[in-house]
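Every protein chain but one is kept in place in this view of the complex.
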Amino acid sequence: MVPISYYLVLSGILFGLGVIAFTFKRNIITLFMAIELMLNAVNLALVAFARAWNQLDGLVFVFFVIVVAAAEAAVGLAIVITISQNRRSLNVEDVNLLKF
Amino acid sequence: MNFPVILFFICGAIAVLGAILLIVAKEPIHSALSLILVMVSLAILYLLLGAEFIAAVQIIVYAGAIMVLFVFVIMLLNAGVEERTSFSKMAKYAGMPLAIFLLLEIAHWVWHASIGAKVANGAGAAGAAFSTRALSLELFQQYLFPFEATSILILIAILGALVLAKRSD
Amino acid sequence: MFILHHLWIILLLPLIGAALNGLLGAKWPKVAVNSIGIGSVGLSFLCVLELIREFLQLGATQVPYFERYFNWISAGIFNVDFALQVDQLTIIMLLVVTFVSLLVHIYSSGYMAHEGGYARFFSYLNLFVFFMLTLVLAANLVLMFVGWEGVGLCSYLLIGFWFLKDSAASAGKKAFITTRIGDFGFTIGILLTFWTFRSIDFGTMFQQASTMPVESAAGFGTLTVICLLLFAGAIGKSAQIPLYVWLPDAMEGPTPVSALIHAATMVTAGVYMVARMHPLFSRAPLAMYFVAAVGAATAFYAATIGVLQTDIKKVLAYSTVSQLGYMFLGCGVGAYAAGIFHLMTHAFFKGLLFLAAGSVIHAMGGEQDMRNMGGLRKKIPITYWTMLAATLAIAGIPGFAGFFSKDEILDAAGGGPHAAPVLYWLGLVGAGITSFYMFRLIFLTFFGQPRYDEHKVHVHESPSNMTIPLILLAICSVAGGWFAAPHLVGGSDYFEAFLHPVFASYGVPAAITQQESLAGAPGAAAGIAPNHAMELLHALTGLPVILAVIGLFLAWWFYIYKPDAARRAKESLRGLYTLVYNKYYIDEIYAALIINPLLWISTNVLWHVVDEKMIDGAVNGTAHVARELGGEVREIQSGNARTYATWVVVGAVGFTVLLIAVWMVR
Partner (left out) sequence: MDFISNHAVLVVSLIKIAVLLFVVMTALAYLTWFERKVVARIQSRWGPYYVGAHGLLQPLADGLKFLFKEDLTPPMSDRFVYTLAPFLALSLALTALALIPFGPPDVTVFHQPVFVVSNSNIGLLFLFAITSIGVYGVALAGWSSNSKYPLLGGLRSSAQMISYEVSLTLSVVGVLLLAGSFSFNGIIERQGGNLGHWNVWPQIVGFLCYITAAVAETNRIPFDLPEAETELVAGFHTEYSSFKFAMFFMAEYANMLTVSCLATILFFGGWLSPFPASWTWQLYLPGAGLFALGIYCLYDTGTKLRGIAQLQMAVVTLLCLGGAVICLIPPVMPYVQGPFWFTTKVGAFIFFYVWLRGTLPRFRYDQLMSFGWKLLLPVSLANLVLTAFVILLVKR
C-alpha cells in the first residue's frame, strides 16, 4: 500500500504550486483556479488523514469544502463577470481603485 | 513496487504536471484544462484511498460543474492571453520566492511531521473502501447542522450570483 | 378596606390627570382640563376620606399599615421596594395635602382663567400632588426621596411657569439649585442611613434605632450625623437659615402655586421628614437642639425681614419662612405632634392668606405693592373677611387655629424636655413681630384711603370659584385648632392623642416620654394632664397672646392712627431700617462669597483650562495622532490584489516557520 505521507507530501506540493500560481498569475479567473487548486490539495490531505485514522470525518470535511468551493465559484465568477464588464479587463492589477 | 504505488506515482506526477501547466499556461483556458487534469488525477487518488464517493463527487462537482462554470465564463468573456503586467513590485520580487519557500517548507514539514512518521509504513492506509452508506449516515446524523448550514450558504450564493448578474446587465 | 389595600389608587389619580393634561390637554377646552385636573385631585381627596374611615377600623397592631407592590431597585443587599405605608402621621399629611390641593385647584381654575398654558399649569399641579403624595406615603427613604425631588421639580416648573419672564426663570433656577444644596446632604444622609442600618425601610430602620442608646449631646454619634445630614435636606426644602433665600423669589410663580407649594405643602415636607425620622432624632440630642435653634432663629429672623416688605406676597413668603421655623422649633424640642399640628393649621391659614392675597392682586389687576393699595375693605369684603380670619389665626389670637398650635410649640420650647429659654424667647418675640407685620399687611391693604388711581383700576370681587375656597379655608383656619381646645382646660389634646401612637412607638427612651407628658402630651393614656403641668401651661399661654395683641396695637398705631410715625421711626433708625429693608444683604453676601467665586472658577478654570485645553486637547490630539498614523499606514493599501496576496503568503510562511520551529523544539 501507499504510505500516507506520500499523499501528504503530494498535497503539500500541490498547495505550494497553488500558492505560486496565486502570486504569479494576473488573470482573475486564473487566480480563482489557483484557489481551487489549493482547496484540492487540502482535500487530498483530508482524505489521506481520513484513511490514516480510518475515520469518515475527513471525508465529510472534504464534502463541505467542495460545497463551499462551489458557492465561492458561483459568486466569484459572477463578480468576475461584473468586473470585466465594468473595467473591460481581467487583469487583476487593473482593478485597483479600492485604495487610499 | 506494486500496482497501487505505481498508480500513485503516475497520478501524482500528472497532478503536479497539471499544476505546473496551470502556472505556465498563458491562455486561461489552458490553465482551466490543466486544473481539470489535476482534479481528475486527484479523483483517481481518492479511489486509491478507497474514498469512492468523494472521488465521484470530486469529478461531478469540481470537474463537471465548477470547472465547466470556469470554462463557460472564460468563453463568455472570451478571455485571451493574460498580460504579464507587474505593477506590484512586492509580488514581482517577493511573491515567487516566498511561495517556493513556502512549498519547500510545507513539503519538509509534512514529510517529517508526526502524522507522516506514524503512518509512513502505510499501517492506516490498509482497509476496505469507505462505504458510502456510512458516510451518508455520518453526514446526516453527526454533521446534520453543518450540512443544513451549507445548504443555506448555497442558497445565499445563488442569490448573490443573481444579484450581481442582474446588476451587470 | 378597598382603598387601604389599593393605596396606589390615591397616587395614580393625580398622575393620570397630569399625564392627560400634559400630553393632550393643550388642545382641549378649559372645561375638560378643569374637570380632569380638579376631578383627579378631588377623587383622590375622596379616596383619602374613605382611607381614613378604613384606617380607623384598623387595630393598633396593624399600624403602620404596610403595602409592598414590587421590588424597584435590587443591588446586593441594597433593596428598594415600591412600598407604601399608612399611619396617623401619614393620614394627617394626606388629608392636608389633598384638601388644600383640591381647594387650590378650584381656585386656580378661576385665577388662571385668562392665562396661557392653562393645561400645562394644571398638569404641573397634578404632578406635584402626585409627588407630594408619594413623599408622604413612602415606606422607605429612597421612595420618599423620589417624592422629595419630584416636588422640587414641580416647584421649579411652576415658579418658572411664566418662563418668558427672566426673573421667573431665574427664580425657578435659584429655587432648584438652592434646594439641591440641601438635597446633597440629604442624599449622603440616606447613604449613611443605609450604611448604618443596612436598610432604608422605615420599619427596619426604626426597629434597629430603638435598640440604640441616646447619644451624648456633646459628641457627633452616627445618629447625630445622619440626623444633621437629613436636616440639611430639610433646611433646603423648608427654606430655613441659611438656605431660605429661594423662597421669597419663588413668589415669581403664580399665586396659587405659592399658596399650595410654597406655603401649605411642599415647604413643610422638611418638617414631615423630621417628624417621620423622630426615632433617630430623639436619640440625637445635639441634632435636636440644632433643629430647634435653626427653627427659632429662622422664625425670628424671617419675621423681622417681613416687617419692612412692601410686596404683599413677599411679606407672606417671609412669614412662611418664619412659621416653618416655628414648626422646626417644635420638632426640635421634641414636640413633634405640636410641630405637625402647626404644620396643619399653617397649611390652612397660610394657604388662605396666599389665596386671599392672590384675590387682592386679581382685584387690583396685578398690583402687588401694598403701598399702592388701601381701603379695599368695602370693595372686596369676602377677601377681606377671610384674610382677616387667617391673620388672626397666624397672629395667634386665642380661639383661632394658629393660637393652639403655636402655643403648644412655645410651651414645649419653654417647658419641654429640651426646653431652651433662649429659643423660647426668640420664638416669643417672633410671634409678636408676626402679628405686627401681618396686621401691617391688613391695615395697608384694606384700611385707610385708596392709594391707587381709582379710574384706572376697577377693583372687583373675585369669581365664586375663587371665593369659595377662601371661605372653606377661612372656616378651617378658625376651627382648625379646636382639636386641642380641651387641652387648655386640662382636657386631652385629641390631635396629640391621635398622633401619639406614632411618636410613642419605637420605644423612645423613658426620660423623653415622661417629660413629653409634662409638655402636655398626656394623650399617651389619653388621660388628664397633671395639675402643675396645667398651671405652667396657663402661665405660658399668657405671653404669646399679650405679645400678639401688642403687635396688633403697634401695627394699628403706625399704619392707622399715626401714619407718619412709621416715617419718623424710619428716620430715627435709618441704619437698622436699611439693613432689614435689604433683607440683611443676605443675597448680596451669598453672591459675593459663593456665587461669584464659583462662576469665576467655572469660567476661567474649568471651562477655559480644563475643558478647552485638557479635554478637547486630549480628544483632538487623539484624532490627530490617528489621522497621521493612518496617513502613513494607508500606503500599504496599494489597491493591487497581488500585493495583498503576497502579504498573505508572507504570513503563511511566517506561520509555518513558527510551526516547524516549535515542532523542532519539542
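Here the chain labels run A, B and C in written order, and each chain numbers its own residues starting at 1.
The criterion applied here is as follows: a residue touches a chain if its C-beta (ideal position, glycine included) is under 8 Å from a C-beta of that chain, and two chains touch if they have at least 3 such contacts.
The structure presented is a predicted model; accordingly, all values stated were derived computationally and were not measured.
Novice: List the shown chains that the missing chain touches in the full complex.
Specialist: B
Novice: Would you mind spotting which of B:Leu33, B:Ile100 or B:Leu153 touches the chain that isn't drawn?
Specialist: For the chain that is not drawn, the touching residue is B:Leu33.
Novice: Could you tell me which of B:Met75, B:Leu144 or B:Leu159 touches the chain that is not displayed?
Specialist: Only one of B:Met75, B:Leu144 or B:Leu159 touches the chain omitted from view, namely B:Met75.
Novice: Going by the contact rule already stated, which one of B:Ala63, B:Leu139 or B:Ala157 would touch the omitted chain in the full complex?
Specialist: B:Ala63
Novice: Mind listing the subunit B residues that contact the chain we can't see here?
Specialist: Contact residues on subunit B toward the absent chain are 27, 29-30, 33, 36, 40, 43, 52-53, 55-57, 59-60, 63-65, 68-69, 71-72, 74-76, 78, 132.
The rule we apply is simple: only the chains that are shown with their structure count from here on.
Novice: Write down the chain pair with more C-beta contact pairs when A-C is set against A-B.
Specialist: Higher contact count goes to A-B.
Novice: Please work out the Cα centroid separation of subunit B and subunit C, and write it as a whole number of Å.
Specialist: Centres of subunit B and subunit C (C-alpha means) sit 84 Å apart.
Novice: When the centre of a chain is set as the mean of its C-alpha atoms, what distance in Å lies between subunit A and subunit C?
Specialist: Centre-to-centre distance between subunit A and subunit C: 79 Å.
Novice: CA centre of subunit A versus CA centre of subunit B: separation in Å?
Specialist: 6
Novice: For subunit C, write out the residues touching at least two other chains, lowest number first.
Specialist: In subunit C, residues 638, 640, 642, 645-646, 649, 652 touch at least two other chains, as defined above.
Novice: Could you check subunit A for residues that touch two or more other chains and list them?
Specialist: 19, 22-23, 26, 93, 96
Novice: Can you list the residues on subunit A that touch subunit C in the complex?
Specialist: Those in contact with subunit C are residues 19, 22-23, 26, 31, 92-93, 95-100.
Novice: Provide the residue numbers of subunit C that touch subunit B in the complex, in ascending order.
Specialist: Spelled out, the residues of subunit C in touch with subunit B are 638, 640, 642-643, 645-647, 649-650, 652-653, 656-657, 659-660, 663.
Novice: Which stretch or stretches of subunit A touch subunit B in the complex?
Specialist: It is residues 1-27, 29-30, 32-34, 36-37, 40, 43-44, 47-54, 56-57, 59-60, 62-64, 66-75, 77-82, 84-86, 90-91, 93-94, 96 of subunit A that touch subunit B.
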